[in-house]
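Before I ask anything, let me first share the structure, which is written out below as structure tokens.
For this depiction, one protein chain was excluded, whereas all remaining protein chains were kept in their positions.
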Amino acid sequence: MTDLAISPARSQRRTGRIALRWLLYTMLGLFALYYLMPLFVMITTSLKSLEEIRTGDLVALPREVTFDAWKTAWSGACTGVQCDGVRPYFWNSVLIAVPAVSISTLLGAMNGYVVAQWRFRGANIIFSLMLFGCFIPFQVVLLPMARILGLMGLAGTIPGLIFTHVIYGIGFTTLFFRNYYVTIPAELVKAAKVDGAGFFRIFWSIFLPLSLPIIVVTVIWQFTQIWNDFLFGVSFSQAGTQPITVALNNIVNSTTGVKEYNVDMAAAIIAALPTLLVYVVAGKYFIRGLTAGSVKG
Amino acid sequence: MSPILEINNLYKNYGAVEVLKDINVSIDPGDFLVLVGPSGCGKSTLLNCIAGLEPISGGALHIGGRDMTHVSPKDRDIAMVFQSYALYPTMTVAKNITFGMTVRGVDPATKERKLAQVARQLQIEKLLNRRPGQLSGGQRQRVAMGRALVRDPKLFLFDEPLSNLDAKLRVEMRTEIKALHQNLGASMVYVTHDQIEAMTLATKIVVMKGGVIQQIGTPSEIYNRPANLFVADFMGSPAMNLIPAKARSNGEGTRIEIARNSGKPIVLTDARNRGLPEDVILGVRPEDIVEPDLRPGRYVQEADCVVDIVEPAGADTFVVMQLGGRQVTARLHSETAARPGNPHRLAFDLGKVSYFAPDTGQRLN
Partner (left out) sequence: MTKWLEEHMPKMVLAPSFIAVLIFVYGFIGWTAWVSLTRSRLLPKYEIEGLIQYERLMRSPRWDMAMDNLFVFGALFITVAMALGLLLAILLDQKVRTEGAIRTIYLYPMALSMIVTGTAWKWILNPGLGIEAMVKGWGFESFTFDWVVNPDMAIYTIVIAAIWQSSGFVMALFLAGLRSVDAEIIKAAQVDGIPTWRVYTSIIIPSMAPIFLSAFIVLAHLAIKSFDLVIALTGGGPGYATDLPATYMYAMAFSRGDIGQAASSAMIMMMVVFAIVVPYLYSELRAKND
């Protein structure tokens, strides 16, 4: 019995399989369109002139590409009383994010190190209490935080926002580092103790050099959270110190003047660029950060 | 010569659980002490206490004549080699070995000199710039020893250093450790669960069970005169035969009667040991049950035994029979005429046996 001939049933199955494959790719492609469409619309709209927007089609490419909307968005759009564009607020976000990310990451590293490798009585309870703090809806701390910031003289200031983001970021950063440091064998610490190294020496010489992967994950996660934050930004800032998310919302929802949709879109893209860029460049670390806490639990 | 390590009445608790009870050991300079016992017997805990990595709950510990009970590990003048080697993964071999000196602030010239000396001793000169991840198991073991050697300590501590190696490598490294001990004349405390390692490496063995020392002695003492049933069973491979028997004094000595489920009991006369209680457990090693003419001796007694299983094993043949309700193994030569199901004449060397009380397990003779 030769099996050189392909029986009709088998060729049917083969075409069936190829058809399924085509269906698969079509579906994947359709969904890709679904996810990309808003980004596409944002970009094309930002490059159109206002008349074209009014007369044209949502998904049509711009007939005439203009960057006027971008110029306005960056330096001329009105966020309430001032019309300086998003530029000053972009820098506010940078001034808030960079220190907040650095400090919360550093604190998370030291805390994770303690909880993972220096067990003492109650360490686990302390860790659980800190972890629970990640899950609370921040509405429940808004009011008292506003009061405390006022008392500390930090109301409406950039340092005040940095302080807030650090405090509420510690839970997550500690979790990330602790889960990572737990996988480092305890015998390493013992050997270092016999060699005479103390608490900080062991961290500096042994743990820190091993930490690059988790530092990247933590920094990306924290940066995304803090840059994209709106609630703390809108609650604890004032006219000059608002982050870009607040400014964007003001531009889009301002009731004065003509609605310049192209400027809105340009401003939105500017606001989204840093985190989008981070995602595209270091995306897999971002995903690792998202799934690390959830899948392992 | 004062002892290099002296442990007096050491107790260790974890909360309410007593992990080490009344430990008393001392060793002289140049000794190779092996702590051996089953998992959970407390040997690693004891080693950690000697190192200062665990605090002790009671008692005192002296190293080199000084009271180290509350001293931190780095000041105890010890070095430790771990089961997983615990090499610093991001440092080169050279940095791994000199890390301790760097922490202590030793000058670069001395560090270089000591590193070169140790590297030569362990033949790892070519590996100095590699990272631990690039080394084989045996090479990592050597680097771990190098890190210990370079400290020039009073005491070397080994925590099951060979458990992670495959059988062949284990035998090689065992010989290397023994050679190191002989060449350096260093004092070593070594933890293992492998009783063969214990017997080959030690000058002194501590057998532990449940946090309590069962026996301290030289390998020969432990092997030939085990202090209780546990030590008798644990040390030696194949294990010592432990046969329930009845003893009765008579004119020539003691009449030892071993029951058999098929036929008459075996009767042996022990001319050497007297004053035994009626119920005993007779401990006799397989190599002390032999072909009759092969071992002359005053205390050798013969009996016919029905053989159940014959296991050829190269140079020896192990023969298994039922005596006193237990499976008893004899080690015969490879050309033995013993056959399964047939009775065979065997000689029992009663000059080498041990007697234990069935209830307490303690040695009687």
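Order of writing sets the labels: A and B. Residues in every chain begin at 1.
In the analysis below, a contact is a pair of C-beta atoms (placed from the backbone, for glycine too) under 8 Å apart; a residue touches a chain by one contact, two chains touch by 3 or more.
None of the values given here were measured: they were computed from a predicted structure.
The chain that is not displayed touches the following shown chains in the complete assembly: A. Across A:47, A:115 or A:162, the residue that sits in touch with the chain not pictured is A:115. Only one residue in the set A:45, A:79 or A:205 touches the chain that does not appear here, and it is A:45. Interface residues of chain A facing the missing partner chain: 24-25, 27-28, 31-32, 34-39, 41-42, 45, 53-54, 57-59, 107, 110-111, 113-115, 118, 120, 123, 126, 128-130, 132-133, 135-145, 147-148, 167-168, 170-171, 174, 198-200, 224, 227-231, 234-235, 245, 248-249, 252-253, 261, 264-265, 268, 271-272, 275-276, 278-280, 283, 286-287, 290-291, 294-295, 297.
Note that only the chains that are shown with their structure count from here on.
Residues of chain A that touch chain B in their complex: 185, 187-188, 190-197, 201, 205-206, 209-210.
Chain B contributes residues 48, 51, 53, 72-74, 78-80, 82-84, 86-91, 99-100, 103-104, 147 to its touches with chain A in the complex.
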